[in-house]
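Only one protein chain is missing; all other protein chains are in place.
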Amino acid sequence: MIKVNTTVTKPRKSGADVAFVVCNTLFMIAFVVITLYPVLNTVAVSFNDGTDAVRGHIGLWPRIFSIKSYNTVLQKPTMKTAAIVSVLRTIIGTVLALATNALLAFVVSRKKFLFKSELSLFWVITMYVNGGMIPYILLFKTLHLSGTFWVYVIPGMLNAFNMLVMRTYMNGIPDSLEESAQLDGAGYFTIFWKIISPLCLPVYATVALFVAVGQWNSWFDTMLYNRMEDKYTTLQYELMKLLNSVTSNKGQNSSTNNTTQQSTVTPVTVRAAATVITMLPIICLYPFLQRYFVTGLTIGGVKE
Amino acid sequence: MADTNDTMVQSAPVKTNNARRRKRKPGDEFKTPITVKEMKKQSFLLGCTALFVIYGIIFNYIPIIGWLMAFQKYTPKDGLFGSQFVGLAKFKFLFDDEVFLRDIRNTLAMGIINLVTTFIMAIVFAILLNEIKNTLAKKCIQTISYLPHFLSWIVVCGILHDALSINGIVNDVIEFFGGERFNFFMYEGWFWPIVAFAQNWKETGWNAIIYLAAITSIDPCLYEAAAIDGAGRWAKIKYITLPGIKPTIMILLLMNVGNVLNAGFEVQYILGNDVIKKVAETIDIYCLTWGVSKWDYSLGTAAGVFKSLVSIVLIVIANMLAKRAGEERLF
Partner (left out) sequence: MKFKKVLALAMAATMVASFAVGCTGNNNNNGGGDVQDIAVNDDGTAQRIETEGITDMTMFIAMPGSEINAGNEIQEIIAEKTGVRVKETWLTGQTAEEAIGTIMAGGDLPDFMDAGDGSTKLYEAGMLVAWDEYLELYPNLKEMYTDKQWDNFRMSDGKIYWANVFNNTYGAPKSKNHGDEAFWIQCRVLEDAGYPTIETMDEYFDVLEKYYDANPTFTDPAGNVIDNIPYTILCDDWRYFCLENAPEFLDGYPNDGSVIVDKSGAKPTIVDYNTTDTAYKYFKKLNEEYNKGYIDKEFATQIYDEYIAKLSTGAVLGMIDQNWDFNYTITPVFQQAGLDELGCNYIPLGITIEKGMDNRWHTYGDTLNMASGVCVTTSCENPNLAFQFMNDLLSQEIHDLRFWGVEGTDYLVDADGLYYRTEEMRNKANEDAYKASHYCMYSYFPQWGGTSRDGINAMQPGDQYSEFVEGLADPVVKVFEAYGVEGYAEMIGSVVEENEPWFPMYSYSNNIGTETAGGVAWTKMGQTKHEWLPKVVMAADFDTEWNNYMEAYAATNPQDFLDEMQVELDRRIEAAK
C-alpha cells in the first residue's frame, strides 16, 4: 500500500502535501514530548531516593539514585500469588469477555434479527444505571461469588460499551457475505465463527486491549470481595495497599483529630515504582495487539 | 468517489430476499415481522439473546434495587430492605440547596468541555497518526501516546500543578516573554480549561485507539483510487478517512453524551482549592461532603439516580436525532 502510494503520488506531490507532512511531523513531536514527560518523570521519581523526593521538583532524571522503592514494592511475599492471580484474571477475563461480547454484538448486528433494537436498548441502559456498591455485595454473596476467583471475571464480562464498539464494526461488514453464506446452507454460528470474526480482528484486538487493561488494573473488586483472602489477592490491590490511596486520606473530615498515630505518608517514590511496575507488562503486551491497528487489514478481497 | 465510499462503510440496509420494497426515509430501519417461521430460522440468535438477557438481569438490573436507598434513610444496621423510607426527602434536600444547583452547572460545563475537547483531540490525533507513513515511528508514537492513561490522577495532577505554580515552568515561559508571573489556580476562569487540558493530556492516546482500529477497516483501494484521481492529503482525509470512521464517531458521541454529568471527581478534587471552589466543585464532591462523609449513604444514591435519569433522557434524545439524520445509533 505504501509502495503504491509513493510511486503514484510522487510526481504530483503538491506544496500543500509537503506543508502537511511538515506540520504533522511537528505536531507529533510536540505531542510525544508532552505525553512522554509525565511518564519519564514517573520513572525518574521511582528511581529517586524516597526521602529526597519529598522536596519535589524532580525532572527527567533522579536527583539521588536509589532502587529502594522497587525493593519495598517487590519484597512483599504476597506479590508472587498476586501476580499469578492477576495474570490469570487478565487472560481468562479477556477470553470470556471477548467471546461473549462478540457473540452479543453479532446478534444485535444482524439486520434481520427480530429483537435487534430491544436487545440493544436493554444493554445501552446498563451503561447509565448503577445501584451502587451495596447491592453488588449482597448479590455476589447470594451467588457465592464473593471470596472466589470468579468474582473477577463473571460479573463484568458483558459490557455495553465493548459490545457497541464491536457492533459498529460488524455493521460495516457488507450483508452480502452473510447472505451468500446462508445460501450455502451455513447457520448463524458458522457465519459468526467463519465469516464475521476473521474480519473483525482489529476490533477484537481493540476490545481485548480494553478488557485486558481493565482486568489488569482493577483492584476495587479485590478489595470489596476478597479483602482478607490472600490466595485471591491481585497485584493492583497489593500495590494499592502499599500506596494508602490519597483519596481516602483526603476524605477525612476530622480536621482537628490529633490521634493520627503513625505517619501515613507513603513516599512518592514508592507510588511511582508501583506505577512503573504496573505499566511494564502492558507496554510489553501492546506490540502484539498493535499490528492489528497499524497495518490496515484488507477486507476488499471479500467484497461484493 | 463518495459513492464507492458509501457502499463500503455505511451500514445502509441492503436488499434482502424477504425485504418488502417500500419507500424509506433515511435511517428508517427495516423490520422483519415476527413469525414462527422467522423465529425458527433465528433460533440460534434467540437462544443467545435469552442467555444474554438472563445474564443482564442478574448482573446489571437486579442491583438497581440499590436505588431504594435514594428513597430511604439508609443505615447499615437496617440494610437495604429494612431502612426507613423517607420518600423524596433526599432529592428535596439536593434541589433545595443552591450549592448543589451550582455544582450541577459546574459538572455540566466541565462535562461538555471535556466531551468536546477529548473527542476532537482523539479523532484528530488518530487521523494525523494514520498519516504518518513510517511504520516504526507510527508504532512508537502510538505506544507513547497511550502511556499516560496508566498514570494515576494524583501523579498527573501533581505534575500539572507543579508546572502551573508561580515558580513553575509555565510561568518561567511567561516571564521569558515579558509577562508577569501569576497564579493560575487563583482565577475561576482558568479552572475549566486546566481540567480539560488534564483530561486530554492523560486520555487522548487511549481514546484514539478505537478510531485507529476503525480506520483499519477502510479499504486501502479507496486511497489508491483517490491518489490516481489526484486527491491530496486533505482530500483523502475529508472524503475517505472521516466518512470511514463516521459510524464509530457517532456511536461514541452518543454514548458520551450520556456521560456529561460524570465529569469526574479526582481531577477537580486534587486541582481545586477553596478560592475557586465556586467553579471547581462537582456533584460527586458535593456528595462526598454532604453524603458519605456524614454517614449519609442515601444522598449519594439520590444524586446517582438523578444522574442516571438525566443520562437516559439525553441518550434517548440524541438517539432520536441520530435516527432522524440517518446515522449510526445506539438502539
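Order of writing sets the labels: A and B. Residues in every chain begin at 1.
The working rule: a contact is a pair of C-beta atoms (placed from the backbone, for glycine too) under 8 Å apart; a residue touches a chain by one contact, two chains touch by 3 or more.
It should be emphasised that the depicted structure is a prediction, and the values quoted were computed from it without experimental measurement.
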item: Chains still shown that are in contact with the chain withheld from the display; value: A, B
item: Which residue of B:F85, B:F176 or B:W295 touches the chain not shown here; value: B:W295
item: Contacts of chain A with the absent chain, listed as residue ranges; value: 49-52, 54-57, 68, 71-72, 75-78, 115, 133-134, 137-139, 141-142, 146, 219-220, 223-224, 227-228, 230, 237, 240-242, 244-245, 247-268, 270
item: Chain B residues that touch the omitted chain in the full complex; value: 34, 39, 46, 50, 53-54, 57-58, 61-62, 65, 73, 75-77, 79-82, 99, 158, 161-162, 165-166, 183, 185-186, 270, 273-275, 277-278, 288-290, 292-297, 299
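Keep in mind that, in the parts below, only the chains that are shown with their structure count from here on.
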item: Chain A and chain B: spacing of chain centres that average the CA atoms, whole Å; value: 16
item: In the complex, chain B residues that touch chain A; value: 7-11, 13-14, 16-18, 29-30, 32, 34, 38-39, 42, 44-46, 48-49, 52-53, 55-56, 58-67, 69, 80, 125, 128-129, 131-133, 135, 137-139, 141-145, 147-152, 154-156, 159, 162, 201, 204-205, 209-210, 212-221, 223-224, 227-228, 230, 232-234, 247-248, 251, 255, 258-259, 266, 269-270, 288, 292-293, 297, 300-301, 304, 308, 311-312, 315, 328, 330-331
item: Touching residues (chain side chain A, partner chain B) in the complex; value: 1-2, 4-5, 8-9, 12, 14, 16-17, 20-21, 24-25, 27-28, 31-32, 34-39, 41-42, 56-57, 100, 103-104, 107, 110-115, 117-136, 138-139, 143, 154-155, 157-158, 161, 164-165, 167-169, 171-172, 174-176, 179, 187-189, 202-203, 205-206, 209, 213, 217, 246-247, 250-251, 253, 271-272, 275, 278-279, 282-283, 286-287, 290, 292-300, 303
